[in-house]
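This is the structure I want to talk about, given as structure tokens.
Yeah, one chain of the complex is gone here, protein chain that is, but the others are all in their spots.
Up next is chain A:
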Amino acid sequence: MSNPLRGDVIRLYKNLLYLGRDYPKGTAYFRERLKAAFMKNKDVTDPEKIKKLVDRGEFVIKELEALYFLRKYRAMKKRYYEPEH
């Protein structure tokens, strides 16, 4: 009964979990919400719908990478550069 997209979903979960280690509010906070979000959709079987959800997950990955970069860039800018820069 295993959906062929199962591998993609698990891979997405692992990738997001890995990204969650750097989450500002903490790894535990992130993991809770990640698990809840995936569990909410655990009964979806339509491959179209699953693909859409996985795409949304990929989008979240991009958003997190952008968040992490901006946070770091702003912190470095604040610490090392004069205000008018």
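Note that contacts are C-beta pairs under 8 Å (C-beta built on N, C-alpha and C of every residue); 3 or more make two chains touch, one makes a residue touch a chain; residues count from 1.
To be clear about the criterion, contacts and distances are computed from a predicted model.
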{"item": "Name under which UniProt lists the unshown chain, selected from \"Aminotransferase class I/classII large domain-containing protein\", \"Probable cytosolic iron-sulfur protein assembly protein CIAO1\", \"Phospholipid-transporting ATPase\" or \"Electron transfer flavoprotein subunit beta\"", "value": "\"Electron transfer flavoprotein subunit beta\""}
{"item": "Option touching the unshown chain, where A:L5, A:L19 or A:V54 are the choices", "value": "A:L19"}
{"item": "Contact footprint on chain A, counting only the chain that is left out", "value": "11, 14-15, 18-19, 24, 61, 65, 68-69, 71-73, 75-77, 79-81"}
